[in-house]
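Each chain you see keeps its place in the complex, though not every chain is here.
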Amino acid sequence: MSKKKPNHKVTHRKQQRANKKIGKAPGTVTYLGFREGQKSKVIIIEYDDNAFQVHQTDDVEKILDFKKSPSTSWINVVGLSDEAYIETLGKAFELNPLIIEDAVNTSQRPKIDEYEDYIFCVLKMIYLDANNELVSEHVAFVLMERTVIVFQELQEDVFNGLRERIQTKSGRIRSRGADYLLFALLDAIIDNYFVVLENINAKIELLEEEVYDNPKPETARKIQDLKKEVLRVRRRIFPVKELINRLIDTENPLITKDTKLFLKDLMDHCLEINESLQIYREMSMSLLEMYMSNVSNKMNEVMKVLTIMASIFIPLTFIAGIYGMNFSYMPELQWKYGYFAVWGVMLTLFIAMLIFFKKKRWL
Amino acid sequence: MSKKKPNHKVTHRKQQRANKKIGKAPGTVTYLGFREGQKSKVIIIEYDDNAFQVHQTDDVEKILDFKKSPSTSWINVVGLSDEAYIETLGKAFELNPLIIEDAVNTSQRPKIDEYEDYIFCVLKMIYLDANNELVSEHVAFVLMERTVIVFQELQEDVFNGLRERIQTKSGRIRSRGADYLLFALLDAIIDNYFVVLENINAKIELLEEEVYDNPKPETARKIQDLKKEVLRVRRRIFPVKELINRLIDTENPLITKDTKLFLKDLMDHCLEINESLQIYREMSMSLLEMYMSNVSNKMNEVMKVLTIMASIFIPLTFIAGIYGMNFSYMPELQWKYGYFAVWGVMLTLFIAMLIFFKKKRWL
Amino acid sequence: MSKKKPNHKVTHRKQQRANKKIGKAPGTVTYLGFREGQKSKVIIIEYDDNAFQVHQTDDVEKILDFKKSPSTSWINVVGLSDEAYIETLGKAFELNPLIIEDAVNTSQRPKIDEYEDYIFCVLKMIYLDANNELVSEHVAFVLMERTVIVFQELQEDVFNGLRERIQTKSGRIRSRGADYLLFALLDAIIDNYFVVLENINAKIELLEEEVYDNPKPETARKIQDLKKEVLRVRRRIFPVKELINRLIDTENPLITKDTKLFLKDLMDHCLEINESLQIYREMSMSLLEMYMSNVSNKMNEVMKVLTIMASIFIPLTFIAGIYGMNFSYMPELQWKYGYFAVWGVMLTLFIAMLIFFKKKRWL
């Protein structure tokens, strides 16, 4: 939000994107992201208790074979702008066209759809990039028997730890099925939400210090930007709770009772994240109140200085003005110690004023 | 809201309209819009997998024939002020009088009523007109077997893309029934809501820049107008969610299970729109906070300038006043370098004040 | 709220009324209104498809006869302070004493009570009186077979249009039963709520103009009074929604399925009214924000004028003070063009200040 131009462009693009969809038939597979012209890449991780293999292929037939194999397959489709290819892939896997549309629609809000043979869910991967800025990436999952298809825009993701665990056979993942893989993927995403929260928390603490120690007009803007960031993150994370809940409540046999125990644990994390976001929201509102109260306090201080200076010197100047008058008959002017007497009066007044302001606790 | 006079007139008319209804029997077909004296026009689009035809007729008997034909009919009634004609039409189609009353009542809030043979729903078409101003038009649908009747006030609408798709046979629409047509109509309306949202978003961003860079008293008014716009749009869009939900939950066989899948997708859009409106509301409130904080900051700056100027020159003027007194015995006046000494004192004071204000970070 | 004295009296009376009830046995018929000493008047409108008659009588026996007649009777009891008479009437109609107590209790909140043989409901008739001020009158209905008893305080009411419709046989009313009459009565009351809303809306628009064009300290008070009015109206209207809902959901055969369709329509009106009141509430809160922001802006303007005047003339006065000193050796005083040189310096300073303030956009 610090640079204004790009912002405008984004709006422009959003508008274009909004227009792009209007008038099209529902179910039309339309990529709505910013990374057009990319070719999709498909990476398959196939594993069971004993074996582990990574494949890369574009051949839809070959990909379909992995689905049929008895081991668990994680089919990673990277790059979503190649609409035709993804449509072909979807048809090969007998996915509903609406599913494919949502998998590619990067502005789709988190949701879950259950079909007889597969469960589809979309959510947002949120992480900090190299510049410590929040990046939100669209990611869609299709859970089928022995297979999870993952649709994502970029190869870089939050799943590296998980890939390593599969390869090194650490934890339970190798001995469990596709539903556990889906859980592990969701777990990786939600674990990253905590990093995002920590980042927001750190920003709040920094702003808090800035507000207390040296509030500047820019501080208010930073607080507002923080508030917007919390709003945005919340909007992306909030529906995930409902999604997990639906996975827990589903009667679809694709999700085993065992995995549901793990999903309940994930649910706890979601609740905790939502609570934190609620608290961050209240804290950022408090920050602005604090800021405003500081501005008022500073104004008070400014006014006190002005009032003290003016109240002390205006009367003194008046006295000096009196004896600067040119009346021909002003007896005091002739008094021998008149000048010193006036100094005395002025000093007395000066000290009286100081005591008055001291009493009022303005000094 | 920028011109005050018309506003008043609107109120006046509203009042008249409110009065117009009072005392009348419920179920009386009373047009409440602003476009009186228009003759209704009926345009019928009839299509099936193979054929496509557009008809225009006033003859109620002929219109009724379309209902009986085996192909799907989209009966578009344009112009709602011709109460008598619409009542005749309603009776011909055996619609409940209450339905006809609501179809014509342009101030009816979005709602849905299920009857045995038809489903009735009202909502608001919101779009940007040529002047980029929000226009909200009343539109009512009656879904019957193989027929959708659309009641609207003006011929211009958001359905042109849909008409084209029917004509060019793009998408699934030609091979599906009247319930899919209703879905497609709702989809067109809701897709346009996104354009409205983008417009609001753009206004928020413009106001944000104005608030940060050059806030004027008018800015506050613009923010309030934006808030009211968000309120108004929200009021019109919010009940649509419930409407779609009822369509999904209905057990009426007029809506097929297949179409419900599409309606669920529409439901997602509604949820997203409501979330966005909620966020826009919070953002417009933040804008006002920002504006007020900027006003306070500016006041602070004004006060600092005044305080600095007054605090520096009032004491110096006092010193000058001292030596402007006319006492006959004032030793300093006779000193050779008295004048320069006073200058020295004044300069010292001046610099001391500057350092003091520098330290307070007011300079 | 503009006159303080009467207000106090009201409180006093309320207190008295509150005290009046305390210690009495529940079910004691106690009139709590302000119009004591009135004799009750009973007007009966009796109608069916063919006949229409208006009667007026005090004789409880005769009134009871109307109940037994096969035509529909609207028994209008006007004046509620004659507690003994109303109690007799209630006993004659075999009404529960608690019902009679509530019918007479003008401070009863809107509610509905279902008994086996009758349905009782209380609500508030709100309308604008001759002085355009809101008046809220207590009205209670008892729906029995072929009979509706209406208890009200004053003869003037919002039912004149309905009476006319019955007499002139316009609409469906003459051909339908007592439940439709109850609906028509409720409809008349709720239709009037819209007039009240329009009145509030007009007040908001007037205050909006006042806030933008010429805010005065009284404006804040007017806004607060408006807020209170919205609160009060809301309190009286809000429970009506629940009341209608209960009428729709009841399984009591007194309400026919046909009439329930009409009640559902009424329900829509209630929802719309509640939404409007919610929006008026938010708008009146926005008004106060606007007012406060205007006050701040005005303060800013005042401060700028002060700062500009002071910042320009205080330094100039200082310079004049310098050359008003009486040192015996002040070389500038002897310079031929000293005086003009000082004028030059002062003008330069003056212009410099103007440019400075221009740059700060304070001018």
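The chains carry the letters A, B and C, assigned in the order they are written, with residues numbered from 1 in each.
The criterion applied here is as follows: contacts are C-beta pairs under 8 Å (C-beta built on N, C-alpha and C of every residue); 3 or more make two chains touch, one makes a residue touch a chain.
The structure displayed is predicted, hence computed values, not measured ones.
Undergrad: With 3 identical chains placed here, how many copies of the sequence make up the full complex in this file?
TA: Whole-complex copy count, per this file: 5.
In the analysis below, only the chains that are shown with their structure count from here on.
Undergrad: Name, by label, each chain that touches both members of the pair chain B and chain C.
TA: The common neighbours do not exist; no chain touches both.
Undergrad: Just how far, in Å, is the C-alpha centre of chain B from the one of chain A?
TA: 27
Undergrad: Approximately how many whole Å separate the CA-defined centres of chain A and chain C?
TA: Chain centroid spacing, chain A to chain C, equals 43 Å.
Undergrad: Could you check chain B for residues that touch two or more other chains and list them?
TA: Correct list: 292, 296, 299, 303, 306, 310, 314, 317, 321, 324-326, 330.
Undergrad: Taking the complex as given, what residues does chain B use to touch chain A?
TA: It is residues 160-162, 164-165, 170-173, 183-184, 187-188, 191-192, 194-195, 197-198, 201-202, 205, 209, 212, 261-262, 264-266, 268, 271-272, 275, 279, 282-283, 286, 289-290, 292-294, 296-297, 299-300, 303-304, 306-307, 310-311, 314-315, 317-318, 321-322, 324-330, 362 of chain B that touch chain A.
Undergrad: Please output the residues of chain B touching chain C within their complex, sorted ascending.
TA: Touch list, chain B to chain C: 4, 7-8, 11, 14-15, 18-19, 21-28, 96, 98, 101-102, 108-109, 111, 113, 217, 220-221, 224, 227-228, 231-232, 235, 288, 291-292, 295-296, 298-299, 302-303, 305-306, 309-310, 313-314, 316-317, 320-321, 323-326, 330, 332-339, 342.
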